[in-house]
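I have a structure I would like to understand better, so I am pasting it below and will then ask my questions one at a time.
Note that this complex is displayed minus one protein chain, with the remaining chains in position.
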Amino acid sequence: MSNFITEITPNRPVYTDNDPQGELTTLNLGPTHPATHGVFQNVLQMDGERIVSGVSTIGYIHRAFEKIAEHRPFYQITTLTDRLNYCSSPINNMGWHMTVEKLLDIKTPKRVDYMRVIVMELSRIADHLICNGILGVDTGAFSGFLYLMEEREHIYEIFEEVCGARLTTNIGRIGGFERDFNEITFQKIKKFIKNFPPILKEFEALFNRNRIFIERTSGVGAVSPEVAMGYSWSGPILRATGVDYDVRVNEPYASYEDFDFEIPVGTTGDVYDRFILRNEEMWQSLRIIEQALEKIEKEPKGVFHADVPEFYLPPKEQVYNNMEALIYHFKIVMGEVETPKTEVYHAVEGGNGELGFYLVNDGGRTPYRLHFRRPSFINYQMYAPMSGGMLLSDAIINMSSLNIIAGELDA
Amino acid sequence: MGKISNQHLIEKLTAKYGEQISAISEPYGLLTFEATRTVISDLLAFLKNDEELKFNYLTDITAIHYPEKENALGVIYHLHSFYNNVRIRIKVFLPVSDPTIPTATLLWDGANWMERETFDFFGIQFTGHPDLRRILNVDDMTVFPMRREYPLEDPNRVDKKDYFFGR
């Protein structure tokens, strides 16, 4: 095999030399700039405080997810999806599981769907909490961030109760969950949906009608729906422009069609709209969780995975004591299960937009090809073009409100 | 918002493109077919601008590599019609010796980075692309790492040599 990877060489950012007279300043923002919350590099041409043009360089944490995925069996890819959008990993996990379930034609019981909905909506709240908290920090209000981080810890405590991990959760298995929610989980969820609304209300009271905040954010980064769709935007930032596209409604998965909730849309697509919209989505998520808790009561207790022994890893104690379980365990781990040779695209509404999994299967142990449609990657490409004409400080808050997650951006 | 059926789509497309469209299938209800690079630009424009179909949203562009096939590299488009809530998947297969295909950036601005990514990993040359550079990998990489012949691990690694493990 040829040595196709060169040694580490200094990276050369691309400077656009469209100003031969030297009247503009070149500003290299990133890749480790504190204001960008991640590894983004933008080489900006500045006229005083105003950005004339910019060039984005990405790939600073490129980890070759898609190449790894070609070498891992289906159940091990869950760990990779964790690290895509690490602010809301459960959504990625579930999205991947549902992709495989779609491929294998597994029908999950309603109770599993509702459990998934609870976990996914909690992580959507966690994702939006970070984004809006950070937006507050970038506009100069640190206190909102501190209030919200406290609440995010409570969500993480729930995840810990469900799966044992906080951030990179690896929740669930193909076919359902690895274990049932215990009593404490339900107590914690109920406590959270009781205690969170006042905090969110207080947060909204701090920001929504705050003169400074409105002056800073209103009109910044306004985008028309046509342009946003042309750039393939999705998620909250697309809805802030006024397009009511949400995968949860357009192509319901995990029994989202059973729930009564609204899709908030904005009007101007500016930073203020995105902020308000994310807050509103958190309220809607709370509504969904409440309904899911009610619905789960009516379902038969103790069901937490579909009855698909050839794909769902049996519990360890059964593997050691039960012949059948041992065989299935062996078959799954060695990849000897028959899988259809076909392709499937499945999308879920991630924290930042349509998170799609395009899986091509050739019946082997690992996917033949797995492509992630990563919303951050697609949303971010408009950042440099839309920064032209903005003030530098506005460009910073614009980036915060796009909520670009480096792991998802670079894959 | 009437949902148009896949059958209707197939009829409409074969009426217009006939032989140029092949291998029509519907895995999991998603209409999939192959097209040729001579018509792909026109096809995408037709799908986007047709009064009835209105595939206005480009979901994704990616590629796939089948080394054993004659036309080994496939470019895969996922389109979505918000008006009809229908998705469609189009594949174009290209030979490794000449992996060129017209760009879609004239129709969707969002195609820009998707095509750069596809170029970066598979070496597909999108003709007419405004800025076809590497995007995720280091600029001085000489190969296209997602092609099947290249390994996952860095071949320059020394810490995994057998003698470290007494083998």
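Every chain is named by a letter (A and B) in the order it is written, and numbering of its residues begins at 1.
To be clear about the criterion, contacts are C-beta pairs under 8 Å (C-beta built on N, C-alpha and C of every residue); 3 or more make two chains touch, one makes a residue touch a chain.
In this text, contacts and distances are computed from a predicted model.
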Name the absent chain as its UniProt record does, using one of the following: "Carbohydrate ABC transporter substrate-binding protein", "Cytochrome ubiquinol oxidase subunit I", "NADH-quinone oxidoreductase subunit B" or "Metalloregulator ArsR/SmtB family transcription factor". "NADH-quinone oxidoreductase subunit B"
Quick one: say which of A:47, A:150 or A:244 touches the chain that got left out. A:150
Contacting the left-out chain in the complete assembly, out of A:26, A:79 or A:322: A:79
So which of A:27, A:167, A:184 or A:212 would be touching the chain we can't see? A:167
Positions on chain A contacted by the hidden chain, ascending: 4-5, 8-11, 31-34, 38-39, 59-64, 67-68, 79-80, 82-83, 86-87, 130, 145-147, 149-150, 152-153, 156, 166-168, 406-407, 410
Using the touch rule from the top, list residues of chain B that touch the missing partner. 136-138, 145, 150-155, 157, 159
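As a convention for this text, only the chains that are shown with their structure count from here on.
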Which of the residues in chain B come into contact with chain A in the complex? 27-28, 30, 32, 56-60, 62, 64-65, 76, 78, 82, 85, 87, 89, 108-114, 117, 121, 133-143, 145-146, 150-152, 154-156
Any idea which chain A residues touch chain B in the complex? 1-7, 9, 11-12, 14, 58-59, 62, 64, 66-68, 70-71, 102-103, 227, 229-233, 243, 245, 250-251, 342-345, 347, 354, 356, 358, 360, 368-369, 371, 373, 377-378, 381-382, 385, 410-411
